[in-house]
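In what follows, a structure is listed as structure tokens, so that the remarks can point back to it.
Selected chains only, in their assembly positions.
Naming follows writing order (A and B), and every chain is counted from residue 1.
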Amino acid sequence: MTDRPQQFASDNYAGICPEAWAALARANQGSQPAYGEDIWTTRAADGLRSLFGADCEVFFVFNGTAANSLALASLCQSYHSVICAAAAHVETDECGAPEFFSNGSKLLVAPAPDGKLTPQAIRDLATSRSDIHFPKPRVVTITQPTETGLVYSIEEIRAIATVCRSLGLKLHMDGARFAHACAALGCEPADITWRAGVDVLCFGGTKNGMGVGEAVIYFDTALAEDFAYRCKQAGQLASKMRFLSAPWIGMLESGAWLRNALHANACAQKLAAAVAATEGLDLIFAVEANAVFIAAPDAVLDGLRARGWRFYTFIGGGARFMFAWDADPAVIDALTGDLQDLAAGQNLPAPAAKLAAVSG
Amino acid sequence: MTDRPQQFASDNYAGICPEAWAALARANQGSQPAYGEDIWTTRAADGLRSLFGADCEVFFVFNGTAANSLALASLCQSYHSVICAAAAHVETDECGAPEFFSNGSKLLVAPAPDGKLTPQAIRDLATSRSDIHFPKPRVVTITQPTETGLVYSIEEIRAIATVCRSLGLKLHMDGARFAHACAALGCEPADITWRAGVDVLCFGGTKNGMGVGEAVIYFDTALAEDFAYRCKQAGQLASKMRFLSAPWIGMLESGAWLRNALHANACAQKLAAAVAATEGLDLIFAVEANAVFIAAPDAVLDGLRARGWRFYTFIGGGARFMFAWDADPAVIDALTGDLQDLAAGQNLPAPAAKLAAVSG
């Protein structure tokens, strides 16, 4: 139980869920051709096509950094640019990976106080300049759910896609926690992707319960031309590909992909309810997926740390707690208890700003 | 048993060996910090340091393409060049990955008829030009064992390192099958790496029995400065790092890393002996590690294919058979039987060239 106080620091602190593990074990039988010509990779890709109800192109890569960077690079040239929110992971936490993979495509940061891009912000930025000294906008990337834990509605995505179409921009979705968005909206995966106008989705497997791996899914299959070569050159073609693809089979065929997300979201709701009911604490962002951002006096945060809780404060300034497939409700209760305990010891008013601006 | 005829096509057709699998299972317990701050990654790195008897810097990345490309990129700038043999994997089978990761470092191909670089060939190429229109040589990369299945002796590596030192070149070793070289030479890993003058080694885990993952090992630790950032930016930092690193623990602590290689090498010897004893067949290269290259009449190769055997012919023109940790001696017997059978049906003389030149 020693790892419990740290288990909500990130949803990639969790291990491999049983369904993914079982699929790995099944795939680890005998010899299989390398580089994706095995039976498991075909079955996993078909499973994703079935999930989305679309004849999409599917590629399995190692991690989210590569998935998003390769996808963006495939949508623009080095002298083009990518519009994103200030809080976008590709902007803030990838050590320049998108620029590296694209050989220099610039990320243009649109104002997005709560982490969500809006059609207006996209339009304003995309049309702000048209001279040759400014990298030509070609792609919009949205994170679903956002890094702030918010979920774009179907209508919001459609509106963004509409403005993208009108401006000649491609629409990419960073779905590191895509399953959590589907779980939150109760919609079909197609509803917030190709049916809404998304061209390419990076579907996160790791935060959904796998050990390693993301799927890059092209709904506009023409955009996927030669993408396999791009993956190979960029060090993202697994030789024993079955171990990247098979876990997807386990996740999809068992329904764990959605079940895990529902559980994680429910855990977030559980903590959010407790925070909302506690004097002196506040939620920084609405809790819509598996993240909870808590505004609390410094003394409370310090107290949490002193009691062993590990959490990050890099977005919005408050404490972020993330829930994975294995989040333990009993540990949430313990965290809630500590929060209430610490907040009660404070005579300070709640922090003023309920909805903090997100700075890049 | 349906996969048997294909199991010698490549040593990455094999699955995960039991020792690596057990380590994965052990590591899949509870929460662990991400990005390498877990207990398993530290232990795996320490295990490698212990194996090499050196205080080296260790990084775990996803595959060999990335390991070699990142290592080479760390040793030179884009306007520098890398000297390699014509048959070097980095030159022939990486779809331009070294050039991509380094942003343009050119590979200079030295003559190496059997796949092995020589000090003289390195010197000749490195000193052939010194003008600014020619990318300045900065690194030599050797593959140990070579793509042709040969093993550099300790003395050969020392001699190459000596010429590198004298010319101001760094020495990189592509050790996709490094364990097989150690097994073949019966030496300490240190003997053919840092003690012989190698600066950086890419130690292959995948072909040694793991599912995914290679270790980049800097013996000259100054060269590893900020390499973790390089990995991150290039999409090679695993969030759930423990699943990349833990298998190394299983391999090292159990001795499987060497046992697997000894087995694979022995399988190659078994096939080689049969080939040498068969009229009409010949070995293209000496069999020193886990690869066997067979020169045979086209009719024999066609006959093998017709009987379901899968193999590659891209090096030397003959049939390559590779043996992994799980190579089944009974299947070797079956292959040998088919070879003898097919060769006996031929009245053709053995192919003229015993030692074919390798073209890039």
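Please note the rule applied: contacts are C-beta pairs under 8 Å (C-beta built on N, C-alpha and C of every residue); 3 or more make two chains touch, one makes a residue touch a chain.
Please read these numbers as outputs of a predicted model, since none were measured by experiment.
Shown here are 2 copies of a single protein sequence; counted across the entire complex in this file, the number of copies is 4.
Definition applied: only the chains that are shown with their structure count from here on.
Put simply, the C-alpha centre of chain A and that of chain B have 35 angstrom between them. Per the touch definition, chain B reaches chain A in the complex via residues 3-4, 6-7, 9-10, 12-16, 21, 24, 27-34, 61-66, 69-70, 94-97, 100-101, 103, 206, 211-212, 229, 232-240, 242-244, 310, 326.
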